[in-house]
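Excluded from the complex is one protein chain; the other protein chains are retained at their positions.
Each chain gets a letter, A and B, in the order it is written, and its residues are counted from 1.
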Amino acid sequence: MSIRIDDKLVEHLSTLSRLTVGNKEKLKNDLQEIIGYFEILSEVDTEGLEPMYTPIEDVAKLRDNVPQRFDNIEGIAANFPDKVDKLIKVPGIYG
Amino acid sequence: MLTNEAFKTMTLKDAMTYEDKSALVERSVEIIAKEDKNIRAFISVNKSPNIGIPIGIKDNMNVKGVETTCASKILKGYVAPFDATVVQKLRENGFSFVGKTNLDEFAMGASTEYSAYGPTRNPHDLERVAGGSSGGSAAAVASGEVIAALGSDTGGSIRQPASFCGVVGFKPTYGLVSRYGLVAFASSLDQIGPITKTVEDSAILMNIIAGKDEMDSTTVDRKIDFTEFIGKQFPKMKVAVATQSFGEGVEDGVKQKVREFITLLENFGHEVAMVDIDDLKYAVATYYIIAPSEASTNLSRFDGVKYGLRVSSDSLRDSYEKTRGEGFGDEVKRRILIGTFTLSAAYYDAYFEKAQKVRRKIANRLSEVFEKYDLIITPTSPIVAFKIGSVSDPLVYYMMDIFTIPANLAGLPAISIPFGKVDNLPVGIQIMGPRFSDAKVLGFADSIERQLR
Partner (left out) sequence: MDNRYRPVIGLEIHVQLNTKTKAFCDCSAEVFDLEPNSSICPVCTGQPGALPVPSHEMFELGIKIASALNCHINLYSRFDRKNYFYPDLPKGYQITQFFHPLSERGWLEVDGKKIRITRIHLEEDAGKLLHSGDNITKSDYSLVDMNRCGVPLAEIVTEPDIESPEQARIFMEKLRTILRYIGVSTGDMEKGAMRCDANISVVDTITGKQSNKVEVKNMNSFKFVEKALEYEFDRIVQLMENGQEVERETRGWNLTTKSTVSMRSKEESHDYRYFPEPDIPPVVLDSEYVEKIKNSLPELPDDRLRRFVNDYKLSEKDAWTLVEDKKIADFFEEVVKQTKEPKETANWFLTELFRMISEHGEDKIHINPTHFVELFQLMRDGKISRNMAKDIFQESALSGKMPSEIVKEKGLEQVDDTKLIEDIAKKVIEAHPKEVEGFKNGKEGLFGFFVGQVMKETKGKANPKTVNEILNKFLRGV
């Protein structure tokens, strides 16, 4: 699978994850080294194996539906970085 | 009158029956004030703690009304609006939250160097790291600043710093302790556990913090008395030592300690065999695909909209990118990008899905070993505490997790207990058992600890 990490891929990944990166060259090299190392897995025969998304073997227990008001809504609102009345203010999405 | 020295060595077991709890808090606050300038185990210290048994809480767990920083700039100023379930339980059991302990940013690291608040120093050698990511909790316990502490363990983050700092660190079976209120790093791997001075203390803490939680779908309903085998005569066990304990990258001093440990076990009458668990060589790659994948999406919520840092801008897109670009440190960003890569549609099958299958394979292999043996022994870390700033290659860093990662991948209980020193630096031995054998793992570790004393 030998993948080459180039500027375009790094650009794409940082766009998808919505973050600016500093030293792009170092980052590219780090990613190349790390992701390159993952190739060791290609030698593992995983035929017929179920992916193990979680160690939990039980099935989900569904929650009963009894509405309950959270007792510290003010605590949530107190963390809003910017607000207008009770609403969170954010920059325009197309700005 | 409780002296600082007496407090420093006081176990949780003794603290629980110690009548003057306010003296405990006073000693703890005093020692932190004195020692933490050097050790830097704490990110924040509670100026007026409630009366109770002083415990350190890793700063990726919520204590209502107190800042949760995850040692990241991006959460600066965030005041948790609710208690983590474990914190709630400790509250009910008379503990005092004297401070939030340092960690690698969002628990991503093995040295507590990747903290926006600077590294925590190893109490055994201030030039060296305390390990990580729960380095603050381990150093706080090792230095006697608190009676005990909670850490979180995703790939060794409780056990490795415990080993570096010469204390006990226990990672329970996945699902026994609620993660509600623990800021998620990798949800299918994260588990909260105790860091203590003795194995018995870990068992005592487990009895307090474990249990099915309606707020966490991944907790299981199992009644376990974690102290069941504590202080008991332990029967003869069949113990497997992974041959990988003597493999490449393991320091000679550490290898020597493992040999001594084997001799000790044999002297105690246990049956020890060397077992080649070859699939372990895939553990690091598997882990470093799965953990960043989950982390990349767990950390999406830090976007400057609802809480924490917001770098303002005219456009939302720009605000997102700058907030996250400036708020996250390099290691966190590296892992977010790796995880974004391994989950992206074009690479999902080759990386994420493949890794989850290899994970199954590793778990199956470990189960196989447990069909023949009761426990698996390895060193906790291939190396002892290294000098602050001495490791810069991320992959070298990742390789240090080789022995601790398998327990997280398979969801197994594993403990690190101190076993002497190499060059005056503590070495930890890891004991791993099958799922839900937590009481047995603790009991076995306790029997050895007692015989060593």
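Here, a contact is a pair of C-beta atoms (placed from the backbone, for glycine too) under 8 Å apart; a residue touches a chain by one contact, two chains touch by 3 or more.
On a predicted model such as this, the values are computed, not experimentally measured, just so you know.
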| item | value |
| --- | --- |
| Residue among B:Thr173, B:Thr218 or B:Gln244 that touches the chain left out of view | B:Thr218 |
| Residue of B:Tyr320, B:Phe386, B:Phe403 or B:Phe444 touching the missing chain in the full complex | B:Tyr320 |
| Absent-chain interface as seen on chain A, which is shown | 12, 15-16, 18, 53-54, 56, 58-70, 73, 76-77, 84-95 |
| Chain not shown, touching residues in chain B | 60-62, 68, 70, 75, 78, 80-82, 84, 179-184, 186-188, 214-218, 293-294, 296-297, 299-303, 305-307, 314, 316, 320, 340, 343-345, 348, 352 |
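By definition in this document, only the chains that are shown with their structure count from here on.
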| item | value |
| --- | --- |
| Complex contact set, residues of chain B against chain A | 64-65, 77-82, 174-175, 188, 214, 217-218, 220, 279, 281-282, 284-286, 288-289, 296, 300, 303-310, 312-322, 324-326, 328, 330, 333-334, 336-338, 340-342, 344, 347, 350-351, 353-361, 363-364, 393-395, 398, 409-411, 435 |
| Residues on chain A engaged by chain B in the complex (per definition of touch) | 1, 3, 9-10, 13-14, 16-22, 27, 30-31, 33-35, 37-38, 40-42, 44, 46, 49-56, 58, 60-61, 63, 72, 75-76, 78-82, 88, 90-95 |
